[in-house]
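I'd like to ask you about the structure that follows.
And now, subunit A:
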Amino acid sequence: MTQVNAPMVGKVLSVDVKVGDQVKKNDVLVTLEAMKMQIKVYAPADGEVAEVNCNAGDVVSTDTVVVALK
Partner candidate 1 sequence: MVDWGNATSVALSGIISVFAVLAVLQIAVTVSGKVIEGMAKSQAEKQKS
Partner candidate 2 sequence: MNQLMTEIIDGLGVMHLTPGNVAMWLIAFVLFYLAIKKGVEPLLLLPIGFGVFAANFPLTGLLEEGGLFYIFYHYGIENELIPPLIFLGLGAMTDFGPVIANPKTLLLGAAAQLGVYAAFFGALFTGLFNVKEAACIGIIGGADGPTSIFLSANLAPHMMGAVSVAAYSYMALVPIIIPPIAKALTTKQERAMPMGMMRMPSKTEKIVFPVLASIVIILLVPKSAPLIAMFMVGNLFMESAVVDRLTDVARNALMNIVTILLGLGVGSTMTADSFLNSKTIGVFIMGVVAFAFATAGGVLLAKLMNLFTKNKVNPLIGAAGVSAVPMAARVVHNMGTEANPQNYLLMHAMGPNVAGVIGTAVAAGAFITAIL
């Protein structure tokens, strides 16, 4: 399982995938807001979304696993 952490402290604007989706490397998983800009979190590898651990509006940090892929 690949755990995808939030790359920096921010607020989740949108979760762009759901459990079961097939994603390819560099697909957008989650969009965060930090420093008044939108940061897209990209899939580090191909895979299927196993878990989605955040919702829009959550504040996440680098310890937070936002999505897990398998």
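To be clear about the criterion, a residue touches a chain if its C-beta (ideal position, glycine included) is under 8 Å from a C-beta of that chain, and two chains touch if they have at least 3 such contacts; residues count from 1.
In picking the candidates, the idea was that all candidates are chains of the complex that A comes from, given by their letters.
In this text, all values refer to a predicted model and were calculated from it rather than measured experimentally.
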{"item": "Pick from 1 or 2, the complex member that touches subunit A", "value": "2"}
{"item": "List of subunit A residues in touch with candidate 2 within their complex", "value": "5, 7-8, 26, 34-37, 39-40, 42, 44, 62"}
